[in-house]
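Removed from the display is one protein chain of the complex; every other protein chain stays in position.
Chain lettering (A and B) follows the sequence in which the chains are written, and residue indices restart at 1 in each chain.
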Amino acid sequence: MDIIITGLILGGTYALIAIGLNLQYGVARIMNLANGEMLVAGGYTAFALYTGAGLSPLLTIFLVAPAAFAVNWAIYRVMLRPLVKRAPNRGALEQDSILATFGLSFVMVGLMVWAFGGDYFNYAYLSRRVEIFGDGFGLNRVVAFLCATALCAALFIWMNLSRAGMVIRAVAVSPDSARLVGIDVPRLSAIAFALGGAVTAVGGAVLSTYLTLDASTGVIFTMKALIIVIMGGVGDIRGTIVAALILGLGETLVATLIDPGLTLAAAYALFILILLFRPQGLFGRRQA
Amino acid sequence: MTARDWQKLITAAVLLGIAALLPLTGNAYWLSLGVSVAMYTVLATSWALFSGPTHYISLATAAFFGVGTYVMGSGIEVMPYWTLLPLAALAGGLLAALVGLATLRLSGVYFVIFTLGLAEMVRQCVTWYQNQTGHKGTYVLTELTEADIYWQLLGLAALVYLAGWAIQRSRLGFALRIIGDDEEVAAHSGINTALVKVALFVVSGLVAATVGAIIAPRYVYIEPATAFAPMLSFQVVIMALLGGTGRLWGPLIGVIPFTLLWEVISASFPNQTTLLLGLCFLLIVYVLPKGFVGLMQRLDLMRQGREAFA
Partner (left out) sequence: MRQAPVLSLRGATKRFGGLVAVDQLGFDVAEHQVMGLIGPNGSGKSTTLNLISGALSPTSGTIALKGQPITALSARAIARKGVSRTFQLVRMLPSMTVLENVMAGAVFGHRRRWGGSAEAHAIAMLEEVGMADEAGSPIGQLTYIDTKRLELARALAGEPEVLLLDEWLAGLNPTELEEGIALIHRLRDEGRTIVLVEHVMDAIRSLCDACVVMSSGKKIAEGTPEEVLSDPEVIRAYLGDDDA
């Protein structure tokens, strides 16, 4: 029971991060390998505002989200749009965007190390214990989970019920057809990319309430988010949530029962199974 | 072989001969720099053999390198050095084959992601195994000097260049170029695309593992964090792309300036190496998409154009 709840709580936060990446890859077609750094930046902001100004991380979210949205919008417009324009085909764009976002990720790590130093950072927020089904859990973890759940639910409903959400899904399915029915694909891609970045940064702020982060941990989260996106299926929010929960559970299981040092190995084991048996994702239909 | 081929071969042999004289200068600093350049040349060139024509960006170098280091480290007590080198190559090739079979059937993104975390995953497994068996690191004590390591790496570089040259003129190399241009055409022309890709990836894997094994005595004491340093994979990618993968000698002209620059930066601003790495990536994407090789070809074309008008 302990494992299941810890796993689900971890998975809930993963879901938020992976949804951010999935919006960027599924809609804007940019495999953003600087996603983890955006997360760490969100975490840093929450940390700085809590220790510096005593601002609750739950309120910080409302600052982090618009800021990250603006930053990511600019990144897409300035750095990535030119690559989209010059790419002769999807493969070339993928290669370019992988290299460019790797560059971005290293630059961000470099800047964060420069500004804050390379040390781990954490802070005590709501670190009381609460009892769930007879086991004790950190209140911050539970609050983070509730926060992530609320955000995931809001995004899911917005994507499926609102007009803007439908337009975004249309671009994800087929950018060419979307253009034909009068959707401004470049603008939508920029918005989706910015939104994805904002969601990830918020995920980072939430995560920082109970995890210790440092400037160079971003890549681990990028890895996990990528694995979740592939497992859940590109452009599929429901699949992403399920995959994130599976990964959270799997990691917690391995960490508790075998060794805490093997979490990435656990993620890889899941990844290999997916690649071998369902490369189109858990709910994806086999490509023709 | 044509007269031009002989000419190239002889030039290459002379250059190699000159490079081999470096240890005789007796300057330890230059020699250690020479080892770095030779090591990165081998790694970047063998990386480009596969990733150049196919555009699959492999970040698995550190994993192969670390596997090679560990084969050497754990075997040196019981086996002679010269049997461990081919064993290390075999281990690297095997790992490459497994990774290739799992990922190379799919699109490039899956491959990049998989290789991105591979070194870290292998490192976790090795650490776990060591914790289980209760020892931390391994000592590699040999009689080999820095100069011996340097000469071995030069020899390996010569082998890699010869192999690359042979592959370029073989059906395998031709198949690889077709795959790089259009994989569907390749398959419909009768090429076993998966086999070709895995074969070349195995070549780069076994070379990187051999480099790891050769370098192992230099570390003396090996632990997972040094053997599987993920930064190595990125350095190799940058050097190869900076030089350009359009020519066999392309990676070499990326390796030399980057190694020197890296040396300077890590000596005076040790915290800014990641920033440097990032800026180089951006430089490649936005300014030098085909590396120095592409730049030289462009300049060449411009000069020819100007002469034609003159």
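Everything that follows uses one rule, which is that contacts are C-beta pairs under 8 Å (C-beta built on N, C-alpha and C of every residue); 3 or more make two chains touch, one makes a residue touch a chain.
Everything numeric in this text was worked out from a predicted model, so none of it was measured.
Annotation: of B:I191, B:L241, B:C280 or B:V293, B:I191 touches the absent chain (contact as defined above). From the set B:E77, B:D182 or B:D300, the residue in touch with the chain omitted from the display is B:D182, counting the whole complex.
Here the missing chain is touched by one residue of B:Y81, B:W151, B:F174 or B:Y286, and it is B:F174. Of the residues in chain B, those that touch the hidden partner chain are 171, 174-175, 177-178, 180-182, 184-193.
Methods note: only the chains that are shown with their structure count from here on.
By the touch criterion given at the top, residues 55, 57, 102-103, 106-110, 112-114, 116-117, 120-121, 124-125, 127-128, 131, 230, 234, 241, 271-272, 274-282, 284-286, 289 of chain B touch chain A in their complex.
Those residues of chain A lying in contact with chain B across their complex are 31, 33, 82-83, 91-92, 94-96, 98-100, 102-111, 113-114, 118, 216, 219-220, 222-223, 226-227, 230, 258-259, 261-265, 267-268, 271-272, 275-276, 279.
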